[in-house]
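Shown here: the complex without one of its protein chains, the others still in place.
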Amino acid sequence: MERIKIGIIGAGRIGKLHAENLKQLPQVEIKTISDIFADNIRDWAVQNGIANVTADYQDIMRDPEIAAVFICSPTDTHIAIIEEAAKAGKHIFCEKPISFALDKTVQALELVEKSGVKFQTGFNRRFDHNMSRIQELVREGKIGDTHILKITSRDPAPPHKEYIPASGGMFIDMTIHDFDIARFMVGSDVEEVFVQGAVLVDPVFAECGDIDTAIISLKFKNGALGVIDNSRQAHFYDQRVEVFGSKGCLTIQNDYPSSAELYTADGVYRDKPLYFFLERYNEAYVKEVKAFIDALVHDTPVPVSANDGYQAELIAHAAKLSLQEKRPVKVEEVLTQWHISV
Amino acid sequence: MERIKIGIIGAGRIGKLHAENLKQLPQVEIKTISDIFADNIRDWAVQNGIANVTADYQDIMRDPEIAAVFICSPTDTHIAIIEEAAKAGKHIFCEKPISFALDKTVQALELVEKSGVKFQTGFNRRFDHNMSRIQELVREGKIGDTHILKITSRDPAPPHKEYIPASGGMFIDMTIHDFDIARFMVGSDVEEVFVQGAVLVDPVFAECGDIDTAIISLKFKNGALGVIDNSRQAHFYDQRVEVFGSKGCLTIQNDYPSSAELYTADGVYRDKPLYFFLERYNEAYVKEVKAFIDALVHDTPVPVSANDGYQAELIAHAAKLSLQEKRPVKVEEVLTQWHISV
Amino acid sequence: MERIKIGIIGAGRIGKLHAENLKQLPQVEIKTISDIFADNIRDWAVQNGIANVTADYQDIMRDPEIAAVFICSPTDTHIAIIEEAAKAGKHIFCEKPISFALDKTVQALELVEKSGVKFQTGFNRRFDHNMSRIQELVREGKIGDTHILKITSRDPAPPHKEYIPASGGMFIDMTIHDFDIARFMVGSDVEEVFVQGAVLVDPVFAECGDIDTAIISLKFKNGALGVIDNSRQAHFYDQRVEVFGSKGCLTIQNDYPSSAELYTADGVYRDKPLYFFLERYNEAYVKEVKAFIDALVHDTPVPVSANDGYQAELIAHAAKLSLQEKRPVKVEEVLTQWHISV
Partner (left out) sequence: MERIKIGIIGAGRIGKLHAENLKQLPQVEIKTISDIFADNIRDWAVQNGIANVTADYQDIMRDPEIAAVFICSPTDTHIAIIEEAAKAGKHIFCEKPISFALDKTVQALELVEKSGVKFQTGFNRRFDHNMSRIQELVREGKIGDTHILKITSRDPAPPHKEYIPASGGMFIDMTIHDFDIARFMVGSDVEEVFVQGAVLVDPVFAECGDIDTAIISLKFKNGALGVIDNSRQAHFYDQRVEVFGSKGCLTIQNDYPSSAELYTADGVYRDKPLYFFLERYNEAYVKEVKAFIDALVHDTPVPVSANDGYQAELIAHAAKLSLQEKRPVKVEEVLTQWHISV
């Protein structure tokens, strides 16, 4: 069996993580990794059996042996790379968000579609053992028709100050995962969004024109309602979901480092949940790349499509508009705003 | 020690419940109970040691020995009874809501205030062992500043069809408890409300101009955000609260008939939570009337004031307006709507 | 309907508790309560509507109107009172243990049986919402055949030093409840006992010839195995049971004052379980006396028989012998030891 040759573009935290997970898959060879600071990663690449390191990702595009690329570079580089990869006939795994500009996302995805390459959006949470289990139970009809979706999604601590202005704002940076999980759980697109947002954690968010706390109401096209609550500072990674329907309710809780509990005269104590996404979604990242590779090997559809990436961005832009205009916003209004014809 | 003599007006489910709880208190004598179907309750009254049963609640108003009345009659009778009781100098325990019309609630409560009688609103949930415990911990500063309040409040099954049109709508009938708990937990009044409502449980609600499912976003005057989710059909009484703040998060869960769990080859099973409010808030109802009687005995403020009743109604009316006009509504808009000058 | 007249003998903590619970039952009148310190309880008796207080329990025996007695006096007075009550034709509710001497227990119970009066042993835990629920599920066959029973039973803090020598030892004073629950859960008598005992909490137990910590292995007549672990000092009342069988496992946990949980950067905290038996078994005590009164009213068998009381004592004596002789002891050996012919 010949191994699928992969190129990885961007060797930051997430690029390295994907590389280390891909390394475990016998069907895969990571042929080349590119990073603008190529020298910084040479040792790491050797330790991980990656043959080529380059500062120029075009080396990957030009290599006819490379069948698929992982786009792990900063968001503002995504569109150009996607377009080049599509033209080069390389399958694409792209980190979220696809871009900060909805019209460019649309253009790029149209090109992808025409080119016929596969495109998977990096929504790792769908592969989480908790998330995937309740989605499966929803799909099996265990709760009947879905009436209410609830997502709690809170980061342990705010990002660095420098990161905030470049993040695209909380919705496109952080909540985008929740928008995807919302669609994943309910099995329907979103029709309307209303945001109550606030700066309660750190005034730096206000200085950057951003928020750090939000309650986001959703109305889905199938009639279900939903709510996401976000905070940039929960002291651990608080990621819980509840799906309520005509027959019952499904819930998932946080994951813990252990089940140890200490009972004393002063009360009952246990360690807090896992601190952040690398711990919590460790296995989900493995399953995510495995699912992409499986889709390549068997030439089957990828489990998280380009449209999934686009839809989550659409909701994020609607949320932004709702926050600005302090009113409920139809998701389709965003199309008008961005001059997109469906 | 002389016992405080009580009159109870209305001997439906809640009137009888209060009577049976008051009976346990050594400082109290239930002297008279009135109900328009007086004959139906005579046996029950004898069994519970209540001396007088009358079809005319004016018998209670005219009795100078009676120091306090419990108003447990239908909502549309409350205002008249409150005004008569206030004029008669009798302390008042009044079931929620005080009335369906905000201007009448205001008028009645002004009269109460002038008369100097005590007035407690029947928000029993504040006395629940779970609710009161987390409110205490919030007040002690355990979570720092409150950022997000979340209330899940779902009835086990819809009320009878006949009840719906007379209920005043879901917000004033059911969610009013949640609006009160919201203020209780956050320690602040509400500034703005936005509602996503739907009829997902039973079309009869639409026929009655009501809804059965809602996501209600709240913005509090102190800057905190909140969300309440309601359903008329959860198959058990689902009442959970979460308060999240700068230092941490407090949660409460449902109460269960037992802690029994069954582990088998097919999975892990436990009985569902307590079915409805009489089971879940059984003890809370006892504490509620005890607290009212204590306030009479010691001439101290009642723990749930007339203003608490009024504020919850105010939010309910704002929620109704938001639902109708599909937009966020400032609570103060409701004052204009009802021609109330503060 | 005429009310059953009750006499209560002994107005310590448990006598008063039973009185206050009996007071709630409409079918019952507590006619007389006796206590050697009669004067101390007169006020309490008035407040609780008990007509007669006496220092001489013979007043109860002599009263032909009194149909049933509650024996709540110290253990060393039980036998004489049981015999007198049986002769007087009065039904008996007797606190555990029936006596410290197995031969006397047997004699008294033979007399009870001949007299035809009902006799309920005060094993309140059978009426606990948790205990009764899993026993019901065991009986329904949910776990198939029972293989292993596990009981954790730990007091919050040791009794007063003065109490220890008069307690009859840990097995007859404390573990006797566990021996009863063991038979209740497994539905079989015990065949063999082995004890590992120790003094780990306080040397005063050793000074009194007692222990404070134990692991008690049980073999039941139906082949099941069991283990009880006891401690005199758990800082709260730790009462958990697990029944494991061919098809699965049933567990119950402790009860908590609330479900409140506090999540912070330092971990997750909740209040410890209820402190002691008056809180934990509050409702069980109510149900226990109600079940006794129901058996009187309907002339049906009592739910906890004289034999149940006897069997638990039998196991307690076997446990004591095992501890002394450091070997497994057949329960029938105790019969020989006490010269009892079955």
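Order as written gives the chain letters A, B and C; numbering starts at 1 within each chain.
Criterion: a contact is a pair of C-beta atoms (placed from the backbone, for glycine too) under 8 Å apart; a residue touches a chain by one contact, two chains touch by 3 or more.
Not measured: the values here are computed from a predicted model.
Which of A:Asn130, A:Thr175, A:Ser217 or A:Asn230 touches the hidden chain is settled by the complete complex: it is A:Asn130. Of the candidate positions A:Lys104, A:Lys142, A:Lys290 or A:Lys326, contact with the unshown chain belongs to A:Lys142. Here the missing chain is touched by one residue of C:Gly49, C:Gly141, C:Gly223 or C:Pro301, and it is C:Gly223.
The set of chain B residues touching the chain not shown comprises 235-236, 238, 263-273. Taking the complete complex into account, residues 26, 47, 129-130, 133-134, 137, 142-143, 247-255, 257-265, 271 of chain A touch the chain not shown.
Listed for chain C, the residues touching the missing chain in the whole complex are 145, 147-148, 150, 152, 154, 192, 194, 196, 198, 200-201, 213-215, 217-219, 223-227, 229, 231, 233-235, 238, 244, 246-249, 326-328.
One rule holds in what follows: only the chains that are shown with their structure count from here on.
Superposing the C-alpha atoms of chain A onto those of chain B requires a rotation of 180 degrees, given to the nearest 5. Closest to the protein's overall CA centre, chain by chain, comes B.
Farthest chain from chain C, judged by C-alpha centroids: A. Chain B and chain C have CA centres that are 41 Å apart.
Separating the CA-averaged centres of chain A and chain B is a span of 42 Å. Taking each chain's centre as the average of its CA atoms, chain A and chain C sit 59 Å apart. For chain C, residues touching at least two other chains, in rising order: 263-265, 271.
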